[in-house]
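Showing subunit A:
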Amino acid sequence: MVKFSHVTRKYGNTVAVKDLNLKIAGNEFVVLIGPSGCGKTTTLKMVNRLINPTSGTIEVMGKNIQDLNPVTLRREIGYVIQQVGLFPNMTIAENIGVVPHLLGWDKNKSRKRAAALLTMVGMDPETYMDRYPTELSGGQQQRIGVLRALAADPPLILMDEPFGALDPITRETLQDEFKRLQTELHKTIIFVTHDIDEALKLADRIVIMRAGEVVQDATPEELLRHPADDFVAAFLGKDRLSNQELQVAQVMLENPVKAYPEMGMAEGLALMKRKKVDTVLITDHGGRFLGSVSVDEVNAKHRSFNTLGEIVDQDTPAIEKTAAAKDAFNRINEEKLPYLPVIDEKGLLVGIVTRNNMVNALASVVWGDHNGSS
Partner candidate 1 sequence: MEKIILLTLEHLGLSTIGVLFGIAVGLPLGIMITRRRKLAGLVVGTTEMLQTIPSLAMLALLMMWLGLGNSTLIIALFLYSLLPIVRNTYTGLVNVDTGLIEAGRGMGMTRLQVLRLVQLPLALPVILAGIRVALITAIGVATIGTLIGAGGLGELIWLGMKNIETSKGVNMLFSGAIPAALLAIACELGLERLEKALTPRGLRVSPESMKN
Partner candidate 2 sequence: MIIMGPVEWLFDFWQFLEFYSDSVINATVRHLTLSFGAILAGIFVAVPLGILIANRAKLARVFLSITSIVQTIPTLAFLALVLPLLGVGVLPALVVLFLYSLLPILRNTYTGIRNIDAAYLEAGLGMGMNSRQLLFMVKLPLALPVIIAGIRLSTVYIISWATLSALIGAGGLGDLILTGIQTYDLNFILAGTIPTAVLALLAGSLINRLELSLTPRGLRTQG
């Protein structure tokens, strides 16, 4: 589908991409990854000629792209960027219909196509077709960004850190959704990211780059088992290598019962009753984990305090989502904790591990059931 032969791209004296040779087969999901400045984005943008190589040739579907009109070429390749770039002056349907419009489809056909695509990602066409991008959430906007690339059904799609600007939870949702889409659509996808978790999750093949050169080109499985050198090993992260069994993120429950600190005592009590829990986790409006409040605390203190924020236990222990599940299990056992909130590297609350779901998760590992995994 795509073939790089001895491709080099220089900017003045700096070499962004150096003598790159890469073949990407049809229906393959290839992730280009590496630290910033490694040449992954340059590589991607050379495929639709947003950047031209200094030397070497690139073939797409058997044709040397230097011989093609860049405008025509681009209409045959889907393109998704990190900043989404939905045109704010166009409705959702019009945005999805940009490439069909450029290709001269009639309006009816492209609206039908937009409706079909929206349905595919579970967005009601009636509701969303005629809205404007600013009326959607960030996650919804990037869904449309992906649909826009799919509109004219191109066999090849380029994605430049498409989920990089989203919050962690939305990002995971979109990754899952996109993975599902890919199993139905069988596109060839070149995907740039700097997030190794994302790469491992989505890719058929991962190409790790450094300083304009490919360091390793392998399946996720091979990569984890046999990292080519220390750079790759470091990039994959120690935890992942030493501890391939289970991470907290894989056993935790998402969507724990949570509240903002301004919530009143009575309201907090009602919330716990409704959700049948004896503790509620407190986060600020940015999602940062602040602590917990138990039903006993509320009962004991509701006379002298007004809001949950005033009685929050800030010393509530928490665990990072990338930590080993084993650690969470040990802490729950040894410190006699009823549960452990799970936070990400930014301190945002992303889930909870309880005694109960820990047991379930272990059971599923032992007996091969898939409850409780992410």
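Going forward, contacts are C-beta pairs under 8 Å (C-beta built on N, C-alpha and C of every residue); 3 or more make two chains touch, one makes a residue touch a chain; residues count from 1.
How were these picked? Simply put, all candidates are chains of the complex that A comes from, given by their letters.
Quantities reported herein were computed from a predicted structural model and do not represent experimental measurements.
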| item | value |
| --- | --- |
| From 1 or 2, the one in contact with subunit A within this complex | 2 |
| Candidate 2-facing residues of subunit A, complex | 48, 50, 71-76, 79, 81, 83-91, 98-99, 102, 132-135, 148, 158 |
